[in-house]
Each structure stands twice: as C-alpha cells, then as structure tokens.
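Here's the structure we're looking at; comments come further down.
All protein chains but one are shown in place.
Presenting chain A:
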C-alpha cells in the first residue's frame, strides 16, 4: 500500500534514442541498481521515488520511461500529458543519439506542458575511451536552447541523483512561483497537509498546489487520462 506522505507530486518523462540508457537511469535513481542486460522498454514504464528538497519539502517524483522508437508515437499523448519535467537523454559514445536531440526537443515542446522544464543528459560518461560527444558539445547545445545540462553514468552512478534532484528542485521553484502568482490573482489556496491515506492516492493533488493544473495528477479522473 502506498502509505508514504509527500507534499508535492511531479511527473517527469524521459526521452531520447533507444539504448542511450534511459531505463537504467531510472533504475539507478529509484532503486540504486544497474542492469546491464535489462529488457528494452515497451510502451510505458513507470516508477516513483520520494525525495527531500529545500530541507523540509517531500517531493514524489513520478517517472515515466518509454521506448525510443519512432513507431510508439501512438501512446505519446498520454505520456507527455501533465509532465512538468523532461530528461532528454543521449549517449556520449553515440553521435547519432546526440544528432537526434533536436528532434526529441521538438517533440517535448509540442506535447508537454508549456512550462515543462527540460534537462539535457549526456549518459554513459564512464566510457571515456569511446566518447564521441564532448562536454562542450552538450553544454553549448543546452545553452543555445535554454536547457539545463548534466553528464551522467547510470553504470557508476555519477551525476544521476544530482540530475533528478536538480530538476525536481527547479520544478518546485517554478511551480511554487506560479502558484503564488495565481493566488495573488485570487485563485485561492488548496487544502494543505500531507497525504498519507492508504488507498487514497487521489489525494496526491489536494496538497498545496491544488489549483495548479500543470502538476501531474493521474489519479484525478480528468487528470492525465482524457481521451483514448
């Protein structure tokens, strides 16, 4: 049963070519595991982890991972709906995966929420010898496109926690700022308090940011599941 409590729940999606290490980044972050021979992702995979930010805020990250293959676009709309953060992953040893970053960026921009924060992630930085995409390449692309940037290794764990922690932190800032604005505009505050009710996951949204539509709330009927 889901008995943990949290103050916020944020939906984060991963995207990038197949094989760049998206699923392993999720394993590493949520379970501190690396699975050299994990199966390829089919459809959508889902994991959660609750972390602490700003000393006292508990944030539950709801992480959606998907396959990188073109064909799977049929499930894309429900995938992006409500996402407030996106990790756009490439493989530093695979130039092609970096060349495809603009395409992925376009896809998030078209499908995700307007204020979805995007972080560019260069994974497999442990493979020094095989590297073909350099730090400066990633950094300059990120700067030009206004993205956050980090390099990681799901294998040896470098940068993984930092990547998720940083994006959650940024999302938190953006969302609270937005909420303050909307409150000033008379929208009113939501019911506060931590949600710990087992079997009552629908209360994930009754926390501080209730009025904010951009916070992912799959439990609410119209939340992330409108159409077919």
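Assume a residue touches a chain if its C-beta (ideal position, glycine included) is under 8 Å from a C-beta of that chain, and two chains touch if they have at least 3 such contacts; residues count from 1.
Heads up, the rule we're going with is that contacts and distances are computed from a predicted model.
**Student:** I want to check something: the complex is missing a chain, and I'd like its UniProt protein name from "Fuzzy planar cell polarity protein", "Rab-GAP TBC domain-containing protein", "Ras-related protein Rab-33B" or "S-adenosyl-L-methionine-dependent methyltransferase".
**Tutor:** Record says "Rab-GAP TBC domain-containing protein".
**Student:** Hey, which of A:39, A:114 or A:144 is the one touching the hidden chain?
**Tutor:** A:39
**Student:** Among A:25, A:67, A:147 or A:163, exactly one should touch the missing chain; which is it?
**Tutor:** Residue touching the absent chain, from the options given: A:67.
**Student:** Counting contacts across the full complex, list the positions on chain A that touch the omitted chain.
**Tutor:** Within chain A, the residues that touch the unshown chain are 1-2, 18-19, 37-40, 42-48, 62, 67, 69, 71-75, 78, 96, 199-202, 218-221, 223-225, 228.
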